[in-house]
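All protein chains of the complex are present and in place, except for one that has been dropped.
For subunit A:
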C-alpha cells in the first residue's frame, strides 16, 4: 500500500482532483460503451417482437 490512510489516498498528494476526474470520466465512457450496444440490442429485439406480432395479427 502506498498510502498511510484513506484520506491520503483520496487527496493523492494534492493531485486528487486530476486523478479522480480522469478515472471518473474514463469509467463513465467505458460504461457507456458497454451500455449502448446492450440497449440497442434490447430495442432491436423489442421492435422485431412488435413487428412479428403485427404481421401475425393480419
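Going forward, a residue touches a chain if its C-beta (ideal position, glycine included) is under 8 Å from a C-beta of that chain, and two chains touch if they have at least 3 such contacts; residues count from 1.
Operating definition for what follows: contacts and distances are computed from a predicted model.
> What is the protein name, per UniProt, of the chain that does not appear here: "Transport permease protein", "ABC transporter ATP-binding protein", "Heme exporter protein C" or "Inner-membrane translocator"?
"Heme exporter protein C"
> Which residues does subunit A use to touch the chain missing from this display?
1-3, 9, 12-15, 18-19, 21-23, 25-26, 29-30, 32-34, 37-38, 40-41, 44-46, 48-49, 52
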